[in-house]
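Apart from one protein chain that is not included, each protein chain of the complex appears where it belongs.
Moving on, here comes chain A:
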Amino acid sequence: MAGPGWSGSRMDRQQERDVCELVRRLTGLQDQADPNFHLALNFAWSNFRFHRFLDVNSHKIEKTIDGIYEKFTIHSDLSKAASWKRLTQEFLNASLPSTEGKKTDAHYSILSLLLCLSDSPSNSNYVETPRDKEVEKKDDFDWGKYLMEGEEIDLGPNVDTPNWSEDSDDEDAQQPLSREDSGIQVDRTPLEEQDHNRRGPQVDWKVDEPGSRSWLEQHVVRQYWTTRRSRVLHSLHLHSNLAAVWDQHLYSSDPLYIPDDKVVVTETQVIRETLWLLSGVKKLFIFQLIDGKVTVRNNIVVTHLTHNCLRSVLEQIAVYGQVVFRLQEFIDEVMGHNSESLSPGNSSRKSPEAPFRTYQAFMWALYKYFISFKEELTEIEKCIINNDSTITLAIVVDKLAPRLAQLKVLHKVFSTGVAEVPPDTRNVVRASHLLNTLYKAILEYDNVGEASEQTVSLLFSLWVETVRPYLQTVDEWIVHGHLWDGAREFIIQRNKNVPVNHRDFWYATYTLYSVSEKTENEEKMSDNASASSGSDQGPSSRQHTMVSFLKPVLKQIIMAGKSMQLLKNLRCAESSACQAAARDAERKSLYTLFLESIQLRLQHGEDSTPQVLTEQQATKENLIKMQSIAERHLELDDIHDPLLAINFARLYLEQSDFHEKFAGGDVCVDRSSESVTCQTFELTLRSCLYPHIDKQYLHCCGNLMQTLKKDYRLVEYLQAMRNFFLMEGGDTMYDFYTSIFDKIREKETWQNVSFLNVQLQEAVGQRYPEDSSRLSISFENVDTTKKKLPVHTLDGLTLSYKVPWPVDIVISLECQKIYNQVFLLLLQIKWAKYSLDVLLFGELANAAERPQLKEQNTLAQFGPPQESIRQQIHRMFLLRVKLMHFVNSLHNYIMTRILHSTGLEFQHQVEEAKDLDQLIKIHYRYLSTIHDRCLLREKVSFVKEAIMKVLNLALMFAEGWQAGLGAWQMESIEKMESDFKNCHMFLVTILNKAVCRGSFPHLESLALSLMAGMEQS
């Protein structure tokens, strides 16, 4: 907003500028966009335009001036009064910048303004500043101070505040007097009211002998930081006086130009301060650190540049200084944590726990980077000190340009990876966020290709360092079975409350934190899902969750870790941990292996310099040798990957010139067709990191499998399950179930648990004595409505087998439930089969004879039923055989076709299972297969019902058979026949359809055999 009504002319614009400047000076608000600034500006303008003050009245002003004069005399402030009188008269008779004439309205107007602003003039003490030059020369010099030289001199900030017009050339004459002869400054009139706020470092110092100080100044360095004015001797050539010339121009072109108080420094000083700033020094003169922000001191000039020019250059540097400062702060924070945590002041900002290892590693990588950076800076500074080559600020900035670019990248990574993380985030999230940021940054810059080679290599080295704790954690876990993660930074964490030797160990022990980048929310997921099926179902939304680089091998890591822990526990349980002590002596850690692989990938194996990569110990000679090897390889081998070469060089050589050779293009490696793309980095990982993890995974999972199979007889237990539940141990189970069936047949009570168990023990104990103690059977009454059908009499029989600890991970209670379902089905079939089998033809024939004899006597008059009875018997024989055919086909189908062949497949798969998870999966798959094929699934329940109906029919038939012919009527036989026929028909149709569709190939044999039964009937 600026005078919209009458803008246009230049004068008005000047006025607007002036008002803006005035507001700025009065309020101290620098930012024009600040709402407060706008308010103030509006306020000023409205006051200027719409006021109710009268125009200036010269008489009134004169009167007031006289009044003040009188007031001063009354207060007996005669000198003040005299000054006042003289000055006002002088002013009224002087000419104004843009107003001609004397005693104009403008004069009075200005005086009026001052009078309005005056604030009890009589109370303030005032000493007129001598303005007359001739007088000044004599009076100005403080002889007292001069003669007291050698005393303690306090050079406070306001002591030597120069007058505003000091820069003018005609005053220069007095200057040399102060410096050259004594070494101390002239203490000029103390102008206490003129002390502008000057915040520079106040250097108080004592010098015993002024001569020594001047000696120091002459031979070491001038104390430019004390902000004293001095003339530095330099060439009078125009070029080296640009600042002065420009000042002069401003001064002569603008009467109201007020030269600032400037501190002249030399370019060398600027360069050195720049170097110091970049190496992390905080207390500097040219660059100031205010509230964590690096700014450039305002009044610095060099003689050969204008103020603005120098300032803009320095401001660019200050930005990098800021970066260095921020990173340095992080390093200090992580490094000096222990000492800091003792002071209570810091505790509010950060949680008291120590920074976790990923941050420490990252800090260490940064630290190493800074060391090399500082070395470079020191080189430059040495050059300056030696004075053997020309060094200008521009040369330095140019020389440091690659470093500065790297600093920028570092800062970007740092701020996204570390600084922007909200303070109360958990360590897991912080660590994986940092790693992900680095990883993504590498991929991102890698995509750019050639342009960012150095950046990629820098980031890669950072990443390799930072990833170290993670890899160590992984290593510790998959090799020793301890998930040691004190700061809880790893993405997988041990749940405390599950002991190893618990059934749920395999599922509930670890929690995988998958960190979502977008929401910064972490979601917990039980690794039950992730470990067994997480890898193949992973949807795209989880793209950036968890630590991306571990994602391809996460499953292996989890498996290996869990297996290892289990294995350790098994071993501990049975044998002493003898080898634990020397466990790490001969083994190379995963991290070392990883580094070695990277090296090998570079060298292509041919020139295998056996360097164990504990790079700290590597000597200089080694490094140089390696460097030359690397270069030779690069030159020899066209296929070779320059990115890796650089990475390698950075990692192990850490010599800055190595880079320059690459960048300089001496080694021209063809990178035309995306030879280095983002895949490269992933390929590197794939070939250098993943195989080691995979190897360890195979090793320990194989070990676990071996142990489980050998020492814990996993296979035997699986066999036992099949023996008893699936009745593969035919004779044993036969002994068991026939005794029950007999009881049922005799209509005795058989549901007694002790009876059942005794039968079971007797049957099992003969052949499998070691299993007899583990097996038990129970019976529970299920709902009675179903019980009416004889086939459901057996419902409620439950076999249970106590599986010892490590094996029960595989054979869980859930599995036993499925086994039991199959067991019951088998029992029912066996029962039907048994019932039909034990029927004797003779029985029926005898039964037919006896009533016939009776009937001959009593019922002869009704006609001989002889034929009908024969026919009845014959039909019963036929029905029996049909039923037997049906039950036997079913029995055969299930026992051989399904249980046996599926069992064989299962045994093969168990042999080949690589890890426990796979084994568990195989076992489940096996169970669900037999469950399906035994038609126990909900979906095919109608088939099962039909079969049950037939079985029921068979049982009822057998019952009737035993009861003798008397219980039979022709109708009931016919009904049974038709029922059976219907069921049979139905089953055959259904099964044929299914077989024709090809959806159940295993049903084919059953369908065929049933069909055969049909055709015959």
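Following the convention adopted for this analysis, a residue touches a chain if its C-beta (ideal position, glycine included) is under 8 Å from a C-beta of that chain, and two chains touch if they have at least 3 such contacts; residues count from 1.
In this text, contacts and distances are computed from a predicted model.
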item	value
Protein name as given in UniProt for the chain not displayed, "Trifunctional enzyme subunit alpha, mitochondrial", "1-aminocyclopropane-1-carboxylate synthase", "Mitotic spindle organizing protein 1" or "Aspartate aminotransferase"	"Mitotic spindle organizing protein 1"
Hidden partner chain, touching residue among A:76, A:252, A:390 or A:999	A:252
Sites on chain A contacted by the missing partner chain, in the whole complex	10-11, 14-15, 18-19, 21-23, 25-28, 36, 40, 43-44, 47-48, 51, 53, 55-56, 68, 80, 83-84, 87-88, 90-91, 94-100, 106, 109-121, 123-124, 126, 128-129, 131, 164-165, 193, 196, 252-256, 258
